[in-house]
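A single protein chain has been omitted from the complex, and every remaining protein chain is retained in its original position.
Let's look at subunit A:
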């Protein structure tokens, strides 16, 4: 679309760079809404990148211009598919973020309790009580590590 004899337009290359960079930065956040914005920016950046891969020129309609002056239609077709797919995935992610907010009061991705429990055992250099044949205090993950639940409560308190 935008690649002449001299190669792709610099403006578009920079646009791809900026979109991807901001998208990745937002993806590293913990709140699903920001991640969603990151996915949108990243998706647009990558779609522009695909467009850069084709030749630029006039609209590829038979009979309007000679074939050598036409733009490459294939990247445009691929981008069209990719845009639809990105759109669908974004919509699903938005639904997940909404559901998360509905259930837990915020859209932050929570810690995995089981994970932290294993880390804790490793830090204390102990084996799981299951290996010793008992049912010890690590039965209930919430009790072993109250931190995430407390953090959620605190955040809710701040909001009110």
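As a working rule, a residue touches a chain if its C-beta (ideal position, glycine included) is under 8 Å from a C-beta of that chain, and two chains touch if they have at least 3 such contacts; residues count from 1.
The criterion applied here is as follows: contacts and distances are computed from a predicted model.
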Chain excluded from display, named as in UniProt, from "Ion-translocating oxidoreductase complex subunit D", "Phenylalanine--tRNA ligase beta subunit", "Multisubunit sodium/proton antiporter, MrpD subunit" or "Xanthine dehydrogenase family protein molybdopterin-binding subunit": "Multisubunit sodium/proton antiporter, MrpD subunit"
Interface with the undisplayed chain - residues on subunit A: 27, 32, 35, 39, 42-43, 46-47, 49-50, 52-54, 74-75, 78, 81-82, 85, 88-89, 92-93, 96-97, 99-100, 103-104, 109-110, 112, 114-115, 118, 121-122, 128-131, 133, 135-136, 138-139
